[in-house]
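The complex appears here minus one protein chain, its other protein chains still in place.
We just call them A and B in the order they show up, numbering each chain from 1.
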Amino acid sequence: MSAEIKILLNELKTLNADLYGKDFLLTWEKSDAELRAVLAIAELLKGIHAKNIPLDMFKTGLAVSNFRDNSTRTRFSFASACNLLGLAVQDLDEGKSQIAHGETVRETANMISFLTEAIGIRDDMFIGKGHTYMKEVAEALDDGFKQGVLNQRPAVVNLQCDLDHPTQSMSDLLFIKNHFGGFDMLKGKKIAMTWAYSPSYGKPLSVPQGVICLMTRFGMNVELAYPEGYDLLPETIEVAKKNAQDSGGSFNVSNSMKSAFKNADIVYPKSWAPYKVMERRTALLEDGDHPGLKELEKECLAQNARHTDWECDEAKMKLSKDGRGLYLHCLPADITDVSCKQGEVSAKVFEKYRIGTYKEAGYKPFVIAAMIAACTKKHPAKVIETLYTSGLKRVL
Amino acid sequence: MSAEIKILLNELKTLNADLYGKDFLLTWEKSDAELRAVLAIAELLKGIHAKNIPLDMFKTGLAVSNFRDNSTRTRFSFASACNLLGLAVQDLDEGKSQIAHGETVRETANMISFLTEAIGIRDDMFIGKGHTYMKEVAEALDDGFKQGVLNQRPAVVNLQCDLDHPTQSMSDLLFIKNHFGGFDMLKGKKIAMTWAYSPSYGKPLSVPQGVICLMTRFGMNVELAYPEGYDLLPETIEVAKKNAQDSGGSFNVSNSMKSAFKNADIVYPKSWAPYKVMERRTALLEDGDHPGLKELEKECLAQNARHTDWECDEAKMKLSKDGRGLYLHCLPADITDVSCKQGEVSAKVFEKYRIGTYKEAGYKPFVIAAMIAACTKKHPAKVIETLYTSGLKRVL
Partner (left out) sequence: MSAEIKILLNELKTLNADLYGKDFLLTWEKSDAELRAVLAIAELLKGIHAKNIPLDMFKTGLAVSNFRDNSTRTRFSFASACNLLGLAVQDLDEGKSQIAHGETVRETANMISFLTEAIGIRDDMFIGKGHTYMKEVAEALDDGFKQGVLNQRPAVVNLQCDLDHPTQSMSDLLFIKNHFGGFDMLKGKKIAMTWAYSPSYGKPLSVPQGVICLMTRFGMNVELAYPEGYDLLPETIEVAKKNAQDSGGSFNVSNSMKSAFKNADIVYPKSWAPYKVMERRTALLEDGDHPGLKELEKECLAQNARHTDWECDEAKMKLSKDGRGLYLHCLPADITDVSCKQGEVSAKVFEKYRIGTYKEAGYKPFVIAAMIAACTKKHPAKVIETLYTSGLKRVL
């Protein structure tokens, strides 16, 4: 057994976290031990996969994906994660289904779960909706399992909702943890989660919300910065404040990208829509008010256009710690002169950190797999150890 | 070996049914022993799955799904069934394929089958088409296999056609068999298969047709009731009559929901379109006559609206045997005040039986898997016994 794997297995056992039978919806609902357990499992899976050892802890079983918004990387991350564990993905494509015919969430949740072990949901378009929908699904599964409809209780994994994007923020966290050499090294580090200009509109708020709520738990100094009017959901601001207090870190909000970048060890410049706009958009989408949506888009793009200086360029990067701060992005970034005329980040800065952002994204399949493993196994460490010592090869 | 599993395995061996190399298209083409064998296999698979033992009797192989109508539950049931047996589902999405380019059924059937073990087809929109199409596919596969084009003959499973919906009716049957304590207990029981009001139109006839043709084989007293004009296909009526005669049950048709419910042990109130309307619809769809279809829909909804009293409410349920008859539905039901203003069943009645209908649906993945297993294995009992006694775990 390699030393690294051994250490992670011991850490996992020592944490004694119990997520069995639960879901992974919001990081702030989880204890530190639970988060650490998921992160340890993710690193175990990544390390064992690299050693060409199979991790198919399910011999058969379905994983249902439900994407209520477009997705490439999350779709592939989920598919990769499920395949790694031995599950087959079946997409719940609501366009092709009878859901439009007035079926209740409660019923559908059970109908798709008779042989299902995990359900991944992305629902990030409507303020006040995504997380609520996931909880509704989870409650329906609880009921179905308790009543004997289902042989097993599938784990629900949040692949992005209106509040949080835990598979993203946990991947970000693993990347910076390994970059700086351990969770302890994150203490006192400054991370600037800032808005950035983009010529598109309607980008979800869950990435910045997820980042400020997670990073504040690890003793980091989190500075959130955005132009006036681009507030996040108040409840996530409250979570970030409380977490910072508890962990001995700090949480500050400003309206200056430069002040946020100043001495930052890490910068995360990324566009999002103003909360108020997302609320109006939710109402318009629900009413199917297409002219209203067009009007809102125009208005919002005009508002964005007042802040084209919120670009992560070389000058701003110089403000960061020793001029060598680490750049993060959830991808795809709006890169000036590459993917758009003017965007979130200059081509030069992005190119410098490009491979880093790819590696950051590379944790996601393993984070998703870890969430599923943690929520479906009573003793994930034991299961992983059994597979690791099986002597089998994943690829002949 | 658990007693229950042992009994089922013995029953399966004793039945000595041989479906190997055949398809499962219509229940009335199958002998009693063949039906019983499929039902026994379904219960074996369900029981063994609950014991966490893998049932992957295929190590690799494709299962093709071909849904010519929208579907959630049948799509997931098919995917679950195939995954349970070890097959990977590949959807034949005719929109994305070259089928539109003038390809023959004969050719496509072979092209998708080089490594395919099962093909599930749903084609229920056109009177006179669905079953015919399935037979065409089956004949093409026979030819391809005989001529050496295919290494194996995939089994075709009817996931709903214009005549029958065997995976549904067999699931219904297993549910009531277990509810009442055995097939023998079904003898002499009254089941009311009745039309019910729905604000939608064009619902297929295959559910009621499948139910009257299957339940009459088990000595049940089947009463079919619908408002004038909502006849089923004459050939299925003939099958039901003959079956009732052979099994010592009875088959009656009336135009009164109340008379059907009277003393019924089981009620199955469910909307369908009148046969004549479906015939006209078939012609209009073939002609692509959209104004004609709109007109027909209006006419049909108006016809439906004359029968809003065909609702399964508490008053009608009181007419059933001891006021405690069992309510069945293939789901999704049109529930008054839940999924529509006025529908097939009152919210109170549905809620009382809701979990039951979920369990009823829960048999479907195993029924589909059983059909595939029965049609692709020379000795299904032996295969299942081998897997059951393997000592392996499905989920670590």
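The definition used in the following text is that a contact is a pair of C-beta atoms (placed from the backbone, for glycine too) under 8 Å apart; a residue touches a chain by one contact, two chains touch by 3 or more.
This is a predicted model, so every value here is computed, not measured.
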Tell me which residue among B:E117, B:E311, B:E344 or B:E360 touches the hidden chain in the full complex. B:E117
Touch with the omitted chain, as defined above, among A:R36, A:H49, A:K135 or A:K321: A:H49
Touch with the missing chain holds, among A:K187, A:K242, A:H379 or A:R394, for A:R394
Where chain B meets the left-out chain, the residues are 57-62, 64, 88, 90, 92, 96-99, 101-104, 107-108, 110-112, 114-117, 144, 147-152, 376-377, 383, 386-387
Chain A residues touching the chain left out here are 49-50, 54-56, 67, 70-73, 75-77, 79-80, 83-84, 86, 88-89, 200, 331-332, 334, 338-340, 355, 358-359, 361-362, 364-365, 392-396
